[in-house]
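Just one protein chain is left out here, and the rest sit where they should.
By letter and in written order, the chains are A, B and C; residue numbering begins at 1 in each of them.
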Amino acid sequence: MAVIDSKAVMSSVELGELATGQRLTAPVYTFEGHDKQAASVYIQANVHGAEVQGNAVIYQLMRLLENYTIAGDIHCVPLANPLGINQKSGEFTLGRFDPITGINWNREYFDHSPVVADIATWYQAHQQLTNNELFDAFRGQLLTSCQTRLAQPWGVSTGHRLALTLQSMAHKADIVLDLHTGPKSAKHLYCPEYDMADARWFSIPYALVIPNEFGGAMDEAAFYPWWQLQQYCASIGRNFNVPVSAFTLELASQERIDLVDAKQDALGILAYLSHRGVIKEHVAPKVMSRWGCYLADYKKLHAPRAGMVEYCAAVGKPLAAGQNLVNLLRLDQYGSEYALTAVSLPCDCVPILHFASASVHQGTELYKVMTNVFSL
Amino acid sequence: MAVIDSKAVMSSVELGELATGQRLTAPVYTFEGHDKQAASVYIQANVHGAEVQGNAVIYQLMRLLENYTIAGDIHCVPLANPLGINQKSGEFTLGRFDPITGINWNREYFDHSPVVADIATWYQAHQQLTNNELFDAFRGQLLTSCQTRLAQPWGVSTGHRLALTLQSMAHKADIVLDLHTGPKSAKHLYCPEYDMADARWFSIPYALVIPNEFGGAMDEAAFYPWWQLQQYCASIGRNFNVPVSAFTLELASQERIDLVDAKQDALGILAYLSHRGVIKEHVAPKVMSRWGCYLADYKKLHAPRAGMVEYCAAVGKPLAAGQNLVNLLRLDQYGSEYALTAVSLPCDCVPILHFASASVHQGTELYKVMTNVFSL
Amino acid sequence: MAVIDSKAVMSSVELGELATGQRLTAPVYTFEGHDKQAASVYIQANVHGAEVQGNAVIYQLMRLLENYTIAGDIHCVPLANPLGINQKSGEFTLGRFDPITGINWNREYFDHSPVVADIATWYQAHQQLTNNELFDAFRGQLLTSCQTRLAQPWGVSTGHRLALTLQSMAHKADIVLDLHTGPKSAKHLYCPEYDMADARWFSIPYALVIPNEFGGAMDEAAFYPWWQLQQYCASIGRNFNVPVSAFTLELASQERIDLVDAKQDALGILAYLSHRGVIKEHVAPKVMSRWGCYLADYKKLHAPRAGMVEYCAAVGKPLAAGQNLVNLLRLDQYGSEYALTAVSLPCDCVPILHFASASVHQGTELYKVMTNVFSL
Partner (left out) sequence: MAVIDSKAVMSSVELGELATGQRLTAPVYTFEGHDKQAASVYIQANVHGAEVQGNAVIYQLMRLLENYTIAGDIHCVPLANPLGINQKSGEFTLGRFDPITGINWNREYFDHSPVVADIATWYQAHQQLTNNELFDAFRGQLLTSCQTRLAQPWGVSTGHRLALTLQSMAHKADIVLDLHTGPKSAKHLYCPEYDMADARWFSIPYALVIPNEFGGAMDEAAFYPWWQLQQYCASIGRNFNVPVSAFTLELASQERIDLVDAKQDALGILAYLSHRGVIKEHVAPKVMSRWGCYLADYKKLHAPRAGMVEYCAAVGKPLAAGQNLVNLLRLDQYGSEYALTAVSLPCDCVPILHFASASVHQGTELYKVMTNVFSL
């Protein structure tokens, strides 16, 4: 552990071992807060190998933080999935899933539901605690569950080891930010329904409001047990806010580093941290329009036919019903009506992201679009 | 559709389109039965690209069938996943999952549960039917659900199209056999609990007894709705056997064609078809010991550390507690105690399959072993 | 062979077989010329799987050709490498090299040098022929060599079969255009030194002037034997122009279909065909600046260190010595001088293309740049 010429203390976290014996590690930068009551923060980036822009955002955020008064501890873990980042296939990074198992690196986080299922029993044993004590005990329980899983005698998979190790760091924080990108994408974020109001602090125009459920991703792994605890307590008349916040930020397109744009997103994160009291100074959010969409209204369009694809609809810009999303070009059908066909939707939408390649098999996910968009 | 010099009628099934516009098809060979009351059969092979031996088994089975009296219709679909089979990566076939999404090709089958969930309502509308009429109606319902899903306006993924198309053929049959292999593997089969007795007809020594549940695989997709129907009817006092049988046969190792061995497995299938009255002649099952194991006792051992792997335990042979499964060789640690370490288990087991590569990252699944094995 | 609602006659060419038995084919569109003295043309696209824009250019060219008077035969082969085009890896097309052997699809063309090496003997047997007869005989020799290679008793590799089949079509033409793209690239073309003057007809600003040599690519395979024949004849006092022209056009970036831009390039090709008398009408080349660079001055910059990469220099725009090509971001080195470093060159250049991914291992080719650029 080396102190560097910065407020941050650098260390590293062990995430596994490669076949040659090489240790997989990620750097951890810690900004220590002066106020033990302030919320603490965990930020990671690049769990999917091609989604690199989060590293640039962490870089710009850390540079900004050097000039602010830090109240709550902030832990930054860029390059969080070295196996995924270093896995190239041709000129691209093949880092969306474990190359051996095919499992999406962001669907491997540990599900506490079985433990939390019996929350009544757990609560009975802890009911005499104050809120803060209760939260500490619950946090301890989550950490113990992760460690027990990691230590199980039959071993854990490569992806579970990575996820459990990152998750253990995340569980220690009150605020968890997981920095991703889409393939070719507008900026958007995932936000649990109970925390919808806070989406407006980030420099991000589109918010996907997700149900308070667990689906395997980091954000869900971080907030869902706490939401279950809060719901249970409310059901027996003990009321408090969900003590943990977790967001996934999708910072435009993969395979792209843009330092100027990264600074905008770092400022958005700073505004949110300011709002939450993690830094003492006031940082105003960017003035911009922000829209929301419920996950059930977030639609995937699959290629109705194979072919070469011209992506016509710009991401992040509203598109009226009937306007072209893509042109499908079929050079095996020149001279017929199928040589060039347009694909559109029967409803208004905002295209949020599209597939990275310009040729598709039938069934490839062409676009994800928001429908029934509302102002946040 | 061309009649060939065989009892079988050849046709083909459309499974999708590749980016160039090339149609993905698989051959379908139909042996028409003379007895419309006899059970009908659907057999497919090679849904995972590297698992080719099922094709050889279908080849040998079809040659055998030329000399038997066919009562029930038999549909054989070898080379069932052309995209997976043709996808090479280096010298190997990368056909276990969709190369774009990472999704296992054998976890994409359609889950009828939401439909079947409301089985009481469905039953009420059909309760006046005889058993055979009821089964026909239910089969029609399953087929309609698949077609509705295939036709949904936002399209379906490449893997769902493949699965739904194969599944639609399978739903028309009373017996479904899905031919797979393990990586480096002993022969074993997956068998739903209610059908355990019938595992003894195949030329396969090990049977995994799986719960009567749906997990995304073809066998489960085929039998599970019928098991739900049977359970519901039993709960209201109408009793019949589960009308559909479905097994997944794991025919030893992937990337291997062995025609002599394929004939053994074809004879095993023939014995089962004879038992079920699909062919008129009597074919005795192979005399051999057969063992079973419940899925909960089927364990995965993950590599506790990375390294080069010597696989010491032969698949299909019982191994006593404490005996070596693998030696882990670490050339970065020569001169230390970690240079060569043995990995064993604290319990007796039968190793069923092991990983295909001789070098592993930490967490790679080294072996799958049966524990608490019992005689069938 | 089907006549379509177009001047073009469609057929297809067989290029191999996939493991499932599926035939690999590409469409061939032929515009028959009315003047047997006019130069004939062979155009292919998409030999590298991700380089799809050439298909759009062929599409636009064919649409334009419907309205012109065609003197020389024109053969268009889009989607020329179906195996490469359909080979996905993650969200991208892994079609630059054979996935089994790693061999670049555009380095497999047949080298006639050994045959042509003994050109003196060949010429002696044909010296009495007129130029046109001589060229016909030589063309026949090239085609025979390709067919002999294809028919050799030990077989040919997948890549050689593809290349020899395409090359056999190309050898029948007087003009060969091979449509490619770079990774992230400005438009440029490869032009043999003897044909430098003709680069100015295309809608392409940058021309790489390559030596009159064979390196395995289609353009070289097409022109080099003819250049050798011309040189030999000149050395003994028989003078004529090199009878065959061959260019590789790099139509901006891979994984991109842009129909409007494709029309610009189709018009450039049309201008060249007009200049060469393949169509009767006059089509003027686009008015634009065009620059050349000798291959020896075309430089690759390899990543001096690993890291995340911000590509700062726009392709196709002159860059002064010392200006930033890339920023290298190293999140494992935050707090040190290595966290963010700029990479520049000591000489003026025009960046032509850069790597597709934003993270690189040490040694990855970051940029290709032209130096010592001159006006064409």
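Here is the rule we use: contacts are C-beta pairs under 8 Å (C-beta built on N, C-alpha and C of every residue); 3 or more make two chains touch, one makes a residue touch a chain.
The structure displayed is predicted, hence computed values, not measured ones.
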Item to check | Contact with the hidden chain (one of A:7, A:48, A:75 or A:88) | outcome: A:88
Checklist outcome for this item: Among B:55, B:101, B:167 or B:274, contact with the omitted chain is made only by B:55
Checklist entry - If the missing chain were put back, which residues of subunit A would it touch? => result 18-22, 25-26, 79, 82, 85-91, 93, 99-100
Checklist outcome for this item: Note that subunit C touches the absent chain at residues 16-22, 83, 96-98, 100-104, 153-161, 299-308, 330-333, 346, 359-365
Checklist outcome for this item: Note that subunit B touches the chain not displayed via residues 4-6, 8, 10, 27, 29, 49-50, 52, 55-56, 58-59, 62, 78-79, 85-86, 88-94, 96-97, 183, 255-259, 308-311, 327, 329, 331-332, 334-336, 339-340, 355-359, 361
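Just so we're on the same page, only the chains that are shown with their structure count from here on.
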Checklist entry - Classify the inter-chain contact topology: is it line, ring, star, complete, or other? => result complete
Next on the checklist: Given that subunit A and subunit B are copies and touch, would you call their interface same or different according to whether over half of its residue numbers are shared?
Outcome noted: same
Next on the checklist: If I superpose the C-alpha trace of subunit B onto subunit C, what rotation angle comes out, expressed in steps of 5 degrees from 0 to 180?
Outcome noted: 180
Item to check | Chain centre separation in whole Å, for subunit C relative to subunit A (CA means) | outcome: 42
Checklist entry - Measuring from the mean C-alpha position of subunit A to the mean C-alpha position of subunit B, what distance in angstrom results? => result 36
Next on the checklist: Counting only residues that touch at least two other chains, what does the list for subunit A look like?
Outcome noted: 96, 308, 331-332, 359, 361
